[in-house]
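Data block below; observations after.
Shown here: the complex without one of its protein chains, the others still in place.
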Amino acid sequence: MIKVGIVGGTGYTGVELLRLLALHPQVELAVITSRSEEGVHVAQMYPNLRGHVDLKFTVPDLDQLASCDLVFFATPHGVAMDMAPKLIEKGTRVVDLGADYRIKDLELWSRWYNMEHTAAEAAAEAVYGLPEVYREQIRDARLVANPGCYPTATQLGFLPLLENDLIDADRLIADCKSGVSGAGRGANVGTLLCEASESFKAYGVYGHRHLPEIKQGLTDVYGKQVGLTFVPHLTPMIRGIHSTLYGVLKAPAGDLQALFEERYADEPFVDVMPAGSFPETRSVKGANTCRIAIYRPQDEDTVVVLSVIDNLVKGAAGQAVQNMNIMFGFEETAGLQIVGLMP
Amino acid sequence: MIKVGIVGGTGYTGVELLRLLALHPQVELAVITSRSEEGVHVAQMYPNLRGHVDLKFTVPDLDQLASCDLVFFATPHGVAMDMAPKLIEKGTRVVDLGADYRIKDLELWSRWYNMEHTAAEAAAEAVYGLPEVYREQIRDARLVANPGCYPTATQLGFLPLLENDLIDADRLIADCKSGVSGAGRGANVGTLLCEASESFKAYGVYGHRHLPEIKQGLTDVYGKQVGLTFVPHLTPMIRGIHSTLYGVLKAPAGDLQALFEERYADEPFVDVMPAGSFPETRSVKGANTCRIAIYRPQDEDTVVVLSVIDNLVKGAAGQAVQNMNIMFGFEETAGLQIVGLMP
Amino acid sequence: MIKVGIVGGTGYTGVELLRLLALHPQVELAVITSRSEEGVHVAQMYPNLRGHVDLKFTVPDLDQLASCDLVFFATPHGVAMDMAPKLIEKGTRVVDLGADYRIKDLELWSRWYNMEHTAAEAAAEAVYGLPEVYREQIRDARLVANPGCYPTATQLGFLPLLENDLIDADRLIADCKSGVSGAGRGANVGTLLCEASESFKAYGVYGHRHLPEIKQGLTDVYGKQVGLTFVPHLTPMIRGIHSTLYGVLKAPAGDLQALFEERYADEPFVDVMPAGSFPETRSVKGANTCRIAIYRPQDEDTVVVLSVIDNLVKGAAGQAVQNMNIMFGFEETAGLQIVGLMP
Partner (left out) sequence: MIKVGIVGGTGYTGVELLRLLALHPQVELAVITSRSEEGVHVAQMYPNLRGHVDLKFTVPDLDQLASCDLVFFATPHGVAMDMAPKLIEKGTRVVDLGADYRIKDLELWSRWYNMEHTAAEAAAEAVYGLPEVYREQIRDARLVANPGCYPTATQLGFLPLLENDLIDADRLIADCKSGVSGAGRGANVGTLLCEASESFKAYGVYGHRHLPEIKQGLTDVYGKQVGLTFVPHLTPMIRGIHSTLYGVLKAPAGDLQALFEERYADEPFVDVMPAGSFPETRSVKGANTCRIAIYRPQDEDTVVVLSVIDNLVKGAAGQAVQNMNIMFGFEETAGLQIVGLMP
């Protein structure tokens, strides 16, 4: 049993963390912070938690947080940069669901996030929390940078191809579709039901902050700089990401289906579907699973990978809990034995 | 640990039962039947179950089913009528999620279901599986008739008022709204996305099969025949029922809020919300909870009760598991500790 | 050909007015105002208008507006109260789609709108713009108070029953469901797609501003004060209102279907559907039509009326154009010959 805190619990990743941690057998939820909602019962804001979470939001307090074994940051970028180094110094481990520690090149980070990075040491130490690649480093990490949602779905889809140097890494294409919860719980006109339902559109084509994160991850496993065109789209649904990935085979490929199945055979949360399957985002709704299918349309040399996750679970809170499980030596699936809600 | 079978597992209540039972600590899923899908892997039809349920659909076989401690029927009416009596004779207990045993007056049943009832004895023995009213009888029941979705939300909302004889029982109004999953997984034009989304309509105003069931239940707790106008509506969402209930107070009422809170104080799955709350169906999405709020608009003598459930959980599969827990002396909340999926 | 202005054109009723007026054969759109969007092309905010409307938002200017034959106010309450009297004095007629002139009892108005009413004379002169009741007065009106959305659907459903004194007017019930666009285009958390889709809830049970408006309208046609319980609900769709209305017959009723058909026989925008129909909100999506069906469930004495409109058309902009047509002697259906968008 460990004591856990959450900084910034009012957004969608915050409430999703609460949903998962409330039922985790080895976690005691000790503190959840929010400056704006101080004193408000968590369950008043999120009635689904009535009877499950009996905490009030409090103002972040370093000492109180430091009494936890682990603190999750579910905050906009810039917050964890300030507080996480202080916590790890005091012996509290941190999983940051925000973007502060995802990019190793801090100049690049600053350019994309319009902000100076003030925690270079912590950033250098931070481990990128994609267990399928960095599990061993996560085990002993004091600070884990939980991956973004698009980066999770996209990297898991490209990995086996790049690790085996099968496709032209200069011209990768990731055509990604996200449910609206990826935009968070902020009151914006663009994500009103009347604006975002019954419609489909691309956004961020000139540049989305997940682009450098994905490129860094793919470059790391490939060993050389990759080239990537990344087009995110807004889909009229609450949860789910569908990455449709395109790459051109360098040479006659072998059995790609077998390659993917072997790569992920021991992964509890990556499910390579049978050949000919079409992964649906709803099949992972509420679950920490990434489902993948591989195609070579018309047997030509373009490979198409379909990769789906729930952006709030494997793309955020669920992966954070998975990282926690690894960090504390729990069963990796503890608290994450969830069947997707279908229909 | 008990052995459980499911007859008719291809519909939405079937897959929902599987979702719940797959993670139930005291249940071994032994058999699931479907004539049309014989030999098909359950997880092929419902990919959310991949990795959780490793069963194939089989043709119903009485001996195989009789080797179970409990069999759930998730079948259209008429099926359980035939098989359930044979099973209980062999010592296998039954929870019927269909309609065969819900109505005690078999002539009335025949009129609404256009079919002769051929299991009068079993029907007489069957216990109506609304634990909030019939918990003691459920404990020892061999055959439980699991309530319909509208009846569950509506009865739980009216109960405290009728038990205390506070409203005019001759003119009850239940204006009920259901998500589309209530109509099942059959391929009908009316429930296509293009027909049922972005629209709202009433249906069954001249008579819905849940009307006699609700009237029977309310009459039972009231002690006298009640009068009810019941108008169901189709709402463009997958899950959820919202019953808006109207009654006219007979006399100056006391504290209705307190009345409801006391009535349900010990109920693990009925949550009376604070005064002034508006229960949202999404707060119970995937959960076995009924959330209720009570109003007297403009302090006049009309009482308005708002009652929400997930039609597939507290309105079907969840309540069935709750009944199973009661029947076998398990913790009543076993396998049902679920936080609603929100957002 | 008349010159028309719109004050407050950035909200949903504003853009809907533009959609209708852009194609109206007798209207020249001269000016559209918005303080916040000054200088912005209308079609930049609403790309559906590209190629149809070539106007920029301007700051409201009395003289410019006074050069119009008619000005529509699509503004929050309080705005038209200030400007409309000045315009009608200058000879420009006004249709107010806001709430400033809907309630005749200004004290009552002030209580519900938390604001003093400063235009008593104009309010006294204003004609309530429900053509099915006040067509003759609208013809010569200088100032028309365009009805609210719930009030339109609800009054049209109750009218024939109250005009003929058929139901107990003390205990009317209006259980109303609205699409989310009724809440406007403001950036509120509650109307985000992730909050309002896949869910259903009541709101405003203790009192909604349309309650006094509906009561005033019904009282006017009935001749005596009516009693009404009005419960609005939020439905996960963009457009549409469905009013389910309940009343108790005072005496054995005659042919209600015929009564409704006769009452609305000459109305171009009220469609009494054949007996046994279930009006769907989608059948009026984008159209200025109110569709109605009448029921007596189980032939008892409770009458159920189903009434649907598009809240942005017959419930707002379309009805405003209909009023304009009447005021200027155009064909009443001019610019409103629209087939609902289905599917």
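Letters A, B and C name the chains as they come in the text, with residue numbers starting at 1 for each one.
Here is the rule we go by: a contact is a pair of C-beta atoms (placed from the backbone, for glycine too) under 8 Å apart; a residue touches a chain by one contact, two chains touch by 3 or more.
Please read these numbers as outputs of a predicted model, since none were measured by experiment.
> Using the touch definition from the top, which of B:L62, B:A120, B:C194 or B:A258 touches the missing chain?
With B:L62, B:A120, B:C194 or B:A258 as choices, the missing chain is touched by B:C194.
> Would you mind spotting which of A:L23, A:V221 or A:V248 touches the chain that isn't drawn?
Touches the omitted chain: A:V248.
> Which chain A residues would touch the chain omitted from the figure, given the whole complex?
The missing chain touches chain A at positions 171, 173, 175, 177, 179, 194-195, 197-203, 205-207, 227, 229-231, 233, 235-240, 242, 244, 246, 248, 276, 278-283, 285, 295, 297-298, 300, 302, 304, 306, 308, 343.
> By the contact definition given up top, give the residues of chain B that touch the hidden chain.
12, 180-181, 185-189, 191-198, 236-238
> Quickly run down the residues of chain C that touch the omitted chain.
Against the missing chain, chain C presents residues 12, 15, 18-19, 22-23, 46-52, 181, 185, 198, 238-239, 271, 273, 277, 279-280, 282-287, 289, 291, 337, 339-343.
One rule holds in what follows: only the chains that are shown with their structure count from here on.
> I need the rotation angle between the copies chain A and chain B from a CA superposition, between 0 and 180°, in steps of 5.
That rotation is 180 degrees, given to the nearest 5.
> Take the average of all CA coordinates in chain A, do the same for chain C, and state the distance between these two points in whole angstrom.
45
> Quick check: how many Å separate the C-alpha centres of chain A and chain B?
Taking the mean C-alpha position of each chain, the two centres sit 36 Å apart.
> In chain A, which residues are in touch with two or more of the other chains?
Expected reply: 12, 181, 185, 198, 238.
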